[in-house]
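Dropping a structure here in structure tokens format, bear with me for questions.
Here the complex is missing one protein chain, while the rest keep their positions.
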Amino acid sequence: MRELTYVKAFNESLMQAMAEDENVVVIGEDVAHYGGVFHAFDGLLKTYGEKRVIDTPISEMGFLGMGVGAAARGLRPVVDLMFFDFIGVCLDQLYNQAAKLKYMFGGDVTVPLTLTTAGGAGLSAGPQHSQSLEAWLAHVPGLKVALPSSPHDVKGLMVAAIRDDNPTVVVLNKRMLGTKGPVPEEIYAIPFGQAETVRSGNDVTVIGVGRMVNEAVVAAAELAESGIDVEVIDVRTVQPLDSNTILDSVRRTNRAVVVHEAVTFAGIGAEISSQIQEEAFDYLDAPVLRIGAPFSPVPFSPVLERAYIPDSHRIVDGVRHLLERQGA
Amino acid sequence: MRELTYVKAFNESLMQAMAEDENVVVIGEDVAHYGGVFHAFDGLLKTYGEKRVIDTPISEMGFLGMGVGAAARGLRPVVDLMFFDFIGVCLDQLYNQAAKLKYMFGGDVTVPLTLTTAGGAGLSAGPQHSQSLEAWLAHVPGLKVALPSSPHDVKGLMVAAIRDDNPTVVVLNKRMLGTKGPVPEEIYAIPFGQAETVRSGNDVTVIGVGRMVNEAVVAAAELAESGIDVEVIDVRTVQPLDSNTILDSVRRTNRAVVVHEAVTFAGIGAEISSQIQEEAFDYLDAPVLRIGAPFSPVPFSPVLERAYIPDSHRIVDGVRHLLERQGA
Amino acid sequence: MTDSIGTVPIAVLRDLHRRMVRIRLFEEEAGKLMEGGRLPGFLHLYVGQEAVGSGVMATLRDDDVITSTHRGHGHAVAKGANLRYMYAELFGKETGYCKGRGGSMHINDLSIGMLGANGIVGGGIPHAVGAAFAAAYKGQDSVAVSFFGDGASNIGAFHESANLAAVLHLPVIFVCENNGYAEFTPQERHMLLRDVADRAAAYGMPSEIVDGMDVVAVYEMSKKLVERARAGEGPSLLEAKTYRYYDHQGVKGLRIPYRTQDEIDLWKERDAITAIEQRMTKANLAGEMELQKVWDETRAEIVEAIRFAEQSPDPDPADLLVNVYTV
Partner (left out) sequence: MTDSIGTVPIAVLRDLHRRMVRIRLFEEEAGKLMEGGRLPGFLHLYVGQEAVGSGVMATLRDDDVITSTHRGHGHAVAKGANLRYMYAELFGKETGYCKGRGGSMHINDLSIGMLGANGIVGGGIPHAVGAAFAAAYKGQDSVAVSFFGDGASNIGAFHESANLAAVLHLPVIFVCENNGYAEFTPQERHMLLRDVADRAAAYGMPSEIVDGMDVVAVYEMSKKLVERARAGEGPSLLEAKTYRYYDHQGVKGLRIPYRTQDEIDLWKERDAITAIEQRMTKANLAGEMELQKVWDETRAEIVEAIRFAEQSPDPDPADLLVNVYTV
């Protein structure tokens, strides 16, 4: 199959979704004339014109709220927040407005808004340009949240997000923008709430979020050399979370590791881990292990940042640790 | 001992902390001349004057950020956010600024800021005035977060927060404002990160957050009548979390229930539950049970709201369920 | 004898009068229900400000969208909302506009372009910009009006929304109802300007100031700005000087007197409803009986609406998760 980079797959999802539905518009800082700071929006202006691709002032609360209002009036705005870290200047419009309007207004209003943003560390972008805050959004009733881990999934999840009648957030991983992978040419949607079993295995289930899925796959390959058979699950979306796929796997493997880039404490891994021990308690041969970042901001220094971000080595160590564990 | 209401205990903490340290100032909407919409700041203006008690325009991002700047320059501002729900209009100043400055600036700056706010449901205040969002804040390295469950704790945790050199958040529970309880007259601090065992028991540990501690106590009394001996722990602060007290207890009782007002999914209960199964796995006779709100905004209708908020009945049912559980 | 006041014909005057009376009575009765302990939650009454909502709304069509605030009943009533469903919502009933899920601060009715009250100060302002964007996008000539208070003009969302509307040249009218207070803080302590209208210049947007106790003046000025927006000439800001008669929340002033009785009395002397009734009577445009009929009819409607609300069922707790998502 044809290969595309992650960012090009994102771009193609917009190109095709805009062709499919003329109510789709793109709103954000430098998304039109410049094509986005990551060039994720390249060519949209040329293809769809200034009417549908809108550069905004630096006014995230304003233009996210504008997206909410436009969505309530029948458009399907894709609003871009340049870095996930900036969510704090506009969060009200996401959780108090977009996510609540339908419920709070008695059901008459739908808000088919998609917020796109770029999260994750690894580029020495420092403490205010590297965060992974998906746990916040997963805690908000009314929102849906995806973290694609491959070019294929970026496109499919973006299309699903745009077609969804609920407010959705798609968090790109900055470090994967140039990563290549097979991407079908036609438009397709990957349903929210369907995890993917990326690798089958019998000894332990590693549940990955976003880019960490790829680290888990690397770890699995390494562990296979020692005869350890790892199943890797990509949650794809953290809200809704496909608990069934996770639980079915853990009930078979009896061991689970959850891995994400965000700090471990109160990260989405806590939710996943809790659900596993609640629903598969009697199947567990060892506690569910969480792997995430230590409890600090993301450091700028490459040396520190490398030590900070979870990677395949930490997953390998974690899995080995779990398997060696002696119960009481 | 003398009894005070929850809100009066809060008020007294400020009265005394301001007497103790002239660098303490209070900043917020209607906190000065009006004394705060919940009268939590009554009398401060009269006692300390306009220099130290400052009414602000409706500009949460601005005045929280002003508090951050003032804290960086040696003051100890107490900044009030009228409702916890409003955090979305100013969150940037909390997690990207207050919580990160020290780390990000190489250690030279401290931000001894206290953010006070009122959370929780039960007053038919509707979806935008009833939320419990402590899980968001607990996920932020650099912050400390308390949810006092009694007049005694409000005062002690507030004093500790104000004296702390780190940014702290103290979340009052709106429904408890009129609740009375014993409060020492002198100034005292309850250290952050020290849970309190509110009731000792042997059969199951119920870990409560904020007002839910009181529901747990009621449930424990009811369960005692059936001969079930419940230990109740008040976490007091969710960041830092006193894991040791929780783990010691669960290793004795072998069963745990976590209860909070926030929606269960990705709530702070997930973190507590995960830690218990990680650290006390071999001691658990049953999965850790989480009790929280269902995954929806807080409804306005009293009938719905009553069904929505966790209470002693749900805790009683949960505990019974845990004890009756048959392992595989 | 003429059949108009200024340029405003008698039919419009009657319409304005009726809108104001409906708001006044709706709110007075809501206040009584609350004082009687029969309504849950908060209540921010619009009494005193009737001329603003009524005057502006009379210049709008059903497909023109408004966004409102915590003090939103008046806007809903003036836009033509059904009083039954409004009261039902105040009671938290399943038949309410929000099916009992939202309450007083979230009443909305998209069928008449009422995109909702909002509990977050400034929360609804960007929605109006978005509604205007959607209208322009679809090539419709409808406009959007965002109501907000003097206090709200200090929040970032106002600034960003105004600038966005200006830059994108959208058909938005920003209507600031300046009642002199943000909760309990008088304007002179929350901004240095006397006129919020002066803020429009920061966005390259025209503005007008109008006496918010004069419904005819509000109507005329709103008409001008709405027509301007409809003609594609961009956004504007309208400041109406007005006053709320009751407390920020609830009915009675609480124990802290942040306003003087003199101040309240002075504004009440200029009451907008009394004023229009006097002008209509003086100009022989309406007899006392005709005006009284409006009050009586409205009272009857309200009695019926409250009965409907009271007799309506509570929501079913089994439906807790309804409308969280569109499925």
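When the chains are written out, they are named A, B and C in that same order, and each has its own residue count from 1.
One rule holds for everything that comes next: a contact is a pair of C-beta atoms (placed from the backbone, for glycine too) under 8 Å apart; a residue touches a chain by one contact, two chains touch by 3 or more.
None of these values were measured; they are calculated from a predicted model.
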item: Shown chains that the omitted chain touches within the full complex; value: A, B, C
item: Per the touch definition above, residue among B:E3, B:D21 or B:D165 touching the missing chain; value: B:D165
item: Residue, one of B:G88, B:G142 or B:G318, that touches the chain absent here; value: B:G142
item: Contacting the left-out chain in the complete assembly, out of C:M191, C:V251 or C:I264; value: C:M191
item: Residue in contact with the excluded chain [from C:P40, C:G156, C:P171 or C:G212]; value: C:G156
item: Where the unshown chain meets chain C, residue by residue; value: 154-160, 163, 166-167, 189-193, 198-199, 201-205
item: Contact footprint on chain A, counting only the chain that is left out; value: 29-30, 33-35, 37, 55-62, 85-86, 88-89, 123-129, 294-297, 299-304, 306-308
item: Residue numbers in chain B that touch the chain omitted from display; value: 25, 51, 54, 56-57, 59-75, 77, 92-93, 96-97, 101-110, 141-142, 144, 165-166
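By definition in this document, only the chains that are shown with their structure count from here on.
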item: Greatest separation from chain B - chain, by CA centre; value: C
item: Distance between the centres, which are taken as Cα means, of chain B and chain A, whole angstrom; value: 30
item: Between chain A and chain C, centroid-to-centroid distance (C-alpha), Å; value: 41
item: Interchain centroid distance [CA atoms averaged], chain B/chain C, Å; value: 37
item: In chain B, residues with contacts to at least two other chains; value: 61, 85-86, 88-89, 126-128, 295-297
item: Numbers and ranges of chain C residues touching at least 2 other chains; value: 98, 101-102, 106, 118-120, 123, 156-157, 324
